[in-house]
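Dumping the structure here so I can ask a few things about it.
Note that this complex is displayed minus one protein chain, with the remaining chains in position.
Coming up: chain A.
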Amino acid sequence: MATETLLKTNKYSKYISYRKILYHRFFVGLLLFIVVSLVFTVLFNVYAGNSPRTEIYKAVNLDLVSLEVRKIKINSPYSEPRNTNCTYWSCFNVYKCGRGGHDKITIYIYPLKEYRTDDDRLISQLSREFYEILDTIRHSKYYTANPEEACLLVPSIDTLNQNTFSSEHVSQALYSLEHWNNGENHLIFNMLPGTAPNYETVVKLNTSKAIIAGSGFDTWTFRYGFDISLPLYSHIATGIDNTQPKQKNYLIISTQQNIPDDYLAELQNIASSSNDLLLLGKCKAESNRMDHTKRCEYTTGRVFNYPDILKEGLFCLVVRSARLTQSVLMDILASQCIPIIVADTIVLPFNSHVDWHRISLYIPEENIKNLLRIVHSVSKERRGELYWQLRWVYERYFASIKQITLTTLEIINEKVFPLAARMYEEWNMPEHLYGPVNPLFLPVTAPKSPGFTAVILTYDRVESLFILIRKLVKTPSLAKILVVWNNQKKAPPPSSEWPVINKPLKVIRTKENKLSNRFFPYDEIETECQLTIDDDIVMLTPDELEFGFDVWREFPDRIVGFPSRLHVWDNVTASWKYHSEWTNQISMVLTGAAFHHKIWSWYYTYKMPAEIRSWVDEYFNCEDIAMNFLVANITRKPPIKVTPRKKFKCPECTNTEMLSADARHMSQRSGCIDRFARIYGNMALKPVEFRADPLQYRENSGIPQLYPDIGAL
């Protein structure tokens, strides 16, 4: 036996030495290979030092000094005409996107060049606004210097104004672009499309498959879900500040100088019979030069300053003219005057995301004669909604070229990455006016069968905890008990000591002794409803709990529970006070024994202002008040107190033992209410005068009661 093993080891060691040599050789070879390849790359890099490859990754140079001149030959080929059937699905190449992360498009800008014709004329005049568009993209988070990984490409040829570029030559220049590829994934900006006499509603340019971000589209030229409708930028608007006069002096103002004659006649008709419409037009100037800062009333000739006069109107009129969009729309928005838009088939700026119904009135052209009737029928509530929304929308989406460009990019980004999309409310509902969105908005009575999970926060009161557990399990709808063991020094009692019950029970040991632990959305809570309960609340009967759960089912987005409190304003100290006397009102339901949806635990942990959560954990108090504030602030609904019960703890317990009887504790809680109200910026809590009782409470009609055992106090 021994020799055999010896032989074996011998063989083995031999084998090992052989392997050693192999390894050695391999590593030496590897080292050599690495060194050689390093030398090669260095050599190659030095050799190809000035190759274009390194230049590509340099950010586009937007200096206006010494631009490269590019000649467009007279017979160079044109790009294909605009593809009228393009959709996002057929003309946009998604495979090019997604290289800048999974929620962000990448944009490349072609180098800025001076394109000239053979006879040395500029084919397009670079404007300040176009320059700013490029500059915004260049400094946005979407920019990439590498055309190979770009999802969108922006030609740096100014096509904003149809009058200032030669559409033939630009079509040729587009074709000559390095990555043109039939316009795929290219973005063309335009503000003034069409020229006299027809004023086409889309830029006259061979854009083939390129996306057009332009203003002045009508519903025929706008390619749904593909093009982006822009506002017609007005540099007058940027000079308008956000101040407002105390009183609006005019109901409707029209300042437009280019209203078509037939509509002007109708408006003059209205203005002559009513004071509600202030109709302004050109001033009969002495000099030949038009003064764009003055407007004159048609009949009286009274002179007004433009754009200041816009602020004095509650409604301002925008009528289509040669083109569908008018730059005056931006002046009106900036002046916080509610626009009345008269332009059939217009595609309004950013209409896919900005809800124009919230900021404007739209009147069909043939209805212009009913202008007054329509404006008078607008209720004061809607006037308020429109008015307060205007400046907010303007500043977010229209205030500058930068804002306009970024909004355009964001809309494209949302199309490519639908998960990055912001919801309607985020685009259109200012939170300072409408508040946050309730995450539980479906009007349902929650199903009974899943039951609820009781979450008990405990430290070391094992005895009362066990009593509570034994009582809880008698509630039919209880699905599970979760004990959150907050004592870091002591381990929970061994499983043999726990009461034997017929419902699942799980103990979770926390890592830190924090009050907020009771609101952690543990995975173990599998029901939508959780009963948060203190370990010493042992007086609730199974009927009371079952009834509480049934009430919660009817109001699943509220806190439904037993102990109630009130907040009152103290005039002496000018602060909020916490009130626990037996009053006729309540505004809070304490989470010492309350049902609520699990989502609120999640909100408490992840969405609540961090300031509040840290305060609660630091001072070891007010977690229940914080929860009431959180829910009331989001839902704008009060909690519901269930059944008359007002005493919860063991009757023989002395008051000195209880935390909440402490006077300091009480003043601290008053301070909490004050502090939380300040953090939220308003007092979210609302007092109510009702509580929920079983339908047959205190009745003896002979019909058996559904919840017979409801305690009195």
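By our rule, a residue touches a chain if its C-beta (ideal position, glycine included) is under 8 Å from a C-beta of that chain, and two chains touch if they have at least 3 such contacts; residues count from 1.
Methods note: contacts and distances are computed from a predicted model.
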Chain not displayed: protein name in its UniProt record ("Ribonuclease P protein subunit p40", "Protein Mo25", "Autophagy protein 5" or "Exostosin-1"): "Exostosin-1"
Identified contact with the non-displayed chain, of A:I109, A:L232 or A:L280: A:L232
Sole residue of A:G100, A:P147 or A:G435 that reaches the chain not shown, by the stated touch rule: A:G435
Full-complex contact with the absent chain, from A:E149, A:D276, A:E297 or A:E395: A:D276
Full-complex contact with the absent chain, from A:D550, A:E623 or A:D674: A:D550
Selected residue (touches chain absent from view) among A:T117, A:N181, A:Q268 or A:T345: A:T345
